[in-house]
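For this depiction, one protein chain was excluded, whereas all remaining protein chains were kept in their positions.
We call the chains A and B, going by the order they appear; numbering starts again at 1 in every chain.
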Amino acid sequence: MNLLSLRRLNLLIGSVLVGLLVACALIGQFFTPYKPIDVDLFARYAAPSAQHWFGTDEFGRDVFSRIVAGAGVSMTVSICSVLFALLAGTVIGTVSGFFGGWLDRIVMVFIDALMAFPGLLLALGIMVVLGPSKWGVVLALGLAYTPSVTRIARGGALTLRQRDFVVASQTMGNSSMWTLCRHVLPNSMAPLLVFSTSLFGSALLAESALSFLGLGVPPPSPTWGGMLADSRTAIDHAIWLVIFPGASISLALLGINLFGDGVRDLLDPRMKGVSV
Amino acid sequence: MNNRLPETSGPQRVAWRTWHAVFKAVAMLIALGCLPLAAARAESTVSTLAPVAAVSAAARAPAPALPEIRFAVGSDTPTSMPGNLARNSTTDTVLAHVVESLVALRADMSIAPMLADSWNISPDGKTYTFHLRKGVLFHNGAPLTSADVKWSFDYFMSPRAGFECRTAFNGRSVKVLAVGTPDPHTVVFKLDHPSALFLTHMADPRCPIAILSPSSVDSHGAWIKPIGTGPYEFTEWKPGQYVLLTPFAKYLPRAEPGSGLAGAKHAYANLRFVTIPDAAAQMSALMSGQIDGMKVDQNDLPPADSRWTVVTGVGADPAVMLMQTRDPLLSDVRIRRAIALAVDLPDVVNALSNGLAQYNPSLMPSANRLYSPVEATGYTSNLAQVRSLLAQAGYHGQTLTLETNRRYEHMYSLAVYMQALLSKAGINVDLQVVEWGKQVSDFRSGKFQLMSFGYTARIDPAMMYGDVLGNKADNPMVQWEDPAARELLRSISGTVDASVRQQAFQQLHQMMIADAPLLVMYDSPDLVVLSTRVHGFTSWPLRLARLFNVTKN
Partner (left out) sequence: MLSYILKRLAMSVPTVLIVAMLVFGMIRAIPGDPAALMLGDVHDPVLLQQMRHAFGLDQSIPEQFLLWVTHLLHGDWGMSVVRHQPVLDLIREAFPVTAQIVLCATFVACVIAIPAGLFAAWAQNRRTDLVIVFTTIVLVSIPSFWGGILLIWLFGVKLQWLPTFGFQSFSQVGWSSIRYFILPVIAIAMSEIAVVTRMMRASSIEVLRLEYIAHARAKGLSERRVLLRHTLPNAFGPALTVIGLVLGHLLAGGAVIETVFTLPGMGRLLVESIYARDYPVVQGCLLVIALIYVLINLTVDLLYPIFDPRLKL
């Protein structure tokens, strides 16, 4: 089989899966066979059938509808938390790395502290103080990922501030802010964007894990992780409640990873074939 | 850079050897795992797979003379002292087998003799004279005398013991002035004022006045372990793992048939209460034969199988939906009544409990001796009346929040159903799922609109009404503020006459239905899954697992 076509196949599969994910996320907000929170006292724990493609759960809610609706929730949370981390981390890291000195040291102490802070406690603390909500989860995940983004941005700024064109810009009399925005930031974006795409997959996984532990987006709004957690007591008589949410998470992550790898291969011929 | 090398035997052999090494390592690990696995499978029917005592030799020893019944508990007991501040439901369950009080509760929550064969109450209700049972021995062989009763009571009343219900005997509910021991088999309690609840408090499984031998504490008064008079001895306690109880050979069961914690209690087997915090893990352990019994939630019933049965019975812990009567919207009784009439509550209870529980609109458990058809009368859903009530009250679609948690699944299920069905009836309700700690905090401060909650059972209806009635300005935890109801409850606090009390409770119930400060749904049923090798287990409303009178083959 031709190698090039194999890689293109990966990209294709990735795109299809991601497309499916996005479609579910968008459409799932408006059209589902059943309303995801509708209970049915008489159809509880129904196996997959023509009426309920993926079966029903303990309250008689249609699993397929909840999976499709859950896509939107997962996507929103993942995208927003990555954006938060990207924004916060880039600003903090670039400024800290560029100016250096005691500012840099103080900032890094706090960033290290944030990194060592257990994400779980952070999520629980935020959730309980702010009340359980989607945005609480976004804040928690965003804060949890900010340190890593900060380190990358800082590393970039550190290397770049010694480069000729940056030094020249400052000698010319441009303000530091101008130099930062015009010269440093654009050149350090590349590794940040690459990192963010892999972060997106982690965020999806983390959101599922938080829901699994009961700390994610609160019910009755469906989340894949939450559905997986609820299925544990039913594994002996309702295995479909385990299979479908887990498969959805896996396929979504698979799509994101394949898509991310494929796009990276396309954009960076030097990195062709190096999947990181 | 070109990485393609000529396909000589060299590189291929390198690859082959690397993979060979990896496979060998993995295979070895798997083989090492399988050997003990094979050995374990050979002895599958005998439950030696369980997390047994520290010495592994015990697992390989020949089967002991007595069978061992293993019951799963959701959390370890933090203490071995009955009624201690640190106690939890596991403590109550375990110690109910080890210690006894002067009186005990029957399954219908009436008072029965235990260490006292009989008692007299003076006409003014302030003096209780108990006649102790003869021939009772403590686990250390010492005989029971009235001095031990006095010692136990004084010990629990001393501040250093940390007895949770100390204030119950010290003025909050009852006030004991003196304990006298005129002879070795008679104890006299003198109270400050007559009380309907003195004997009840004594027999409360949560904090019983357990009659203990003074050897339960050391020479400095520090607690060692419970040396009581019960059918089991407190043999071994491995914190975080299990408690082991063994039968007390010299125990004399009472003559009456067993009922609740009263009557005859025979010890036929060793008991091991195994700590397994996770419900799913308990189920797995039961299915693989590692434990013999566990309590289970309505939603987690296992499918029918020849290896286990489900024992069920009516309970006494009311599942309720609270309505904050001081909330601007809910202070209008018409809206509260509309909520009460909007949903077919018997249907919901039926679905919610898979038919295991009946709709019980009363704060009195249906198992109680004083329960009557009056208490069984609640609300009948009527959507036309709902609409008119809402219109009268001027409700125009404001959203109410219904708070619940995921830790107690039955509270969560109730909330999910109520939210869906109330919304269908035209009352907009939003579900707010919070963490249990926060919900307790909100309950205690009254910061909620609607709340799906569950009370722990009170052993007397007067105690339950007493916790629900009151003034929210003084105590935000109460739910119902009707002054006439409070007065009625106060008026029966000194009488032990059952018919007087029953009439008062009926009146209270009807007042509560009219005022609708909360909706009582049902009493959480007792549900225990047991291996079919276990026989004689019965259920009772206070739901503490009793493993006396139970055998295992």
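In this text, a residue touches a chain if its C-beta (ideal position, glycine included) is under 8 Å from a C-beta of that chain, and two chains touch if they have at least 3 such contacts.
No experiment lies behind these values; they were computed from the predicted model shown.
The chain not shown here is touched by just one of A:115, A:158, A:189 or A:263, and that residue is A:115.
From the set B:143, B:180 or B:239, the residue in touch with the chain omitted from the display is B:239, counting the whole complex.
By the touch criterion stated above, the residues of chain A touching the omitted chain are 1, 3, 6, 10, 109-110, 112-113, 115-121, 124-125, 128-129, 201, 205, 208-209, 212-213, 228, 231-232, 235-236, 239, 242, 245-246, 249-251, 253-254, 257-258, 261, 273-276.
Although one chain is hidden here, its contacts on chain B can still be listed: residues 1, 3, 5, 10-11, 14-15, 17-19, 21-22, 25-26, 29, 32-33, 35-37, 39-41, 44, 49, 51, 54, 56, 59, 76, 78-79, 85-86, 164, 167, 172, 239-240, 276-278, 280-282, 284-285, 287-288, 290, 407, 435-438, 440-444, 453, 455-456, 467, 475, 477-478.
Here is the rule we go by: only the chains that are shown with their structure count from here on.
For the pair chain A and chain B, the distance between C-alpha centroids works out to 42 Å. Residues 279-280, 283, 287, 299-300, 302-303, 347, 351, 406, 412-413, 416-417, 419-420, 431-435, 437-438 of chain B are the ones that touch chain A when the two sit in their complex.
Residues 37-39, 41, 58-59, 124, 127-128, 131-132, 214, 218-220, 232-233, 235-237 of chain A touch chain B in their complex.
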